[in-house]
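Excluded from the complex is one protein chain; the other protein chains are retained at their positions.
Right after this comes subunit A.
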Amino acid sequence: MTEVLVYVDHADGVVRKPTLELLTLARRIGEPVAVALGDGAGDTASTLAEHGAVRVLTHVAPEYGQYLVVPKVDALQAAYEQVSPAAVLVPSTAEGKEIAARLALRIGSGIITDAVDLEAGEAGPVATQSVLAASYTTTSRVSKGTPVITVKPNSAAVEAVRAAGAVEALNVTFSDQATGTKITSRTPRESTGRPELTEAAIVVSGGRGVNGAENFAIIEALADSFGAAVGASRAAVDAGWYPHTHQVGQTGKTVSPRLYVAVGISGAIQHRAGMQTSKTIVAVNKDAEAPIFDLVDYGVVGDLFDVVPQLTEDVIARKG
């Protein structure tokens, strides 16, 4: 059977969920061979094996933490040359897309970014994309070279399937470009303890209507009553009320949770681009004409400062 290369996104050996989704999708095309780089790469092997990786190629070097993107491209290219895969799958993170794109050019292949589904096809894997602010669904194929495809989080339900997951050291020679862009300092983000925005089953987002950083406590309290992630509109982010890493929309995160709760958000096209594929959408907004109401399964026209605390209280009561 043909092999499919899967680039592993991990933090010090802890594999992020989108990579497990990639392993599930990769099995539709062939046998997944995982590539894990940097500190903790070897620690990823047991998780990857539990999710179907037949082999795990690892390489650890300080360059991965010291220089931007290119060392990882060099390593993925080395793995590509060693494996001759039927396709290369990479998680659609900012970094993942850039790694995939440079690799694609080097190996003479086309690239598809931000796929939301993947199927085996007669002429190679067929990727589904959600494009033009999620108003169209397209299917595409890479028609030249080995398909390189980046896949968005939440694109498949993770299936655990045991495979050998034999760890093999990857041989990597860094290119002249590898040391081109130096990372001179790095400030890790503190964890909020809440679920990751792009991976959460429920997302509660606040917008300009929340009217102040301190009022985001109302949004957080509702999120916590569900065990949900917190999102924000760009207006709330630009006002400095919530960090940019929580922005939902075209220039923020795309989320596709089972439930999206929009609070004090009007529903501009750029915001909708990031949330309109959510399964169930509800909104609280005091303006009955707000475009967000065109999308909702249930909407409450009212003041969020009355509606949301009552909702939170009732959710907690129902759970209790």
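Here is the rule we use: a contact is a pair of C-beta atoms (placed from the backbone, for glycine too) under 8 Å apart; a residue touches a chain by one contact, two chains touch by 3 or more; residues count from 1.
The rule is simple: contacts and distances are computed from a predicted model.
Per the UniProt record, the chain missing from the shown structure is "Electron transfer flavoprotein subunit beta", taken from the list "Electron transfer flavoprotein subunit beta", "[citrate (Pro-3S)-lyase] ligase", "MFS transporter" or "Prokaryotic ubiquitin-like protein UBact". Touching the missing chain, out of A:D114, A:E168 or A:D224, is residue A:D114. Only one of the listed residues, A:Y7, A:Y64, A:Y80 or A:F226, touches the absent chain: A:F226.
Touch with the chain omitted from the figure is made, among A:A61, A:A221 or A:I269, by A:I269. For subunit A, the residues touching the absent chain in the complete assembly are 11, 68-70, 73, 93-95, 97-98, 100-102, 104-106, 109-114, 126, 130-145, 177, 180-189, 202, 226, 244-245, 250-251, 258-259, 269-270, 273, 276, 280-282, 284, 288, 293-303, 306-315, 318-319.
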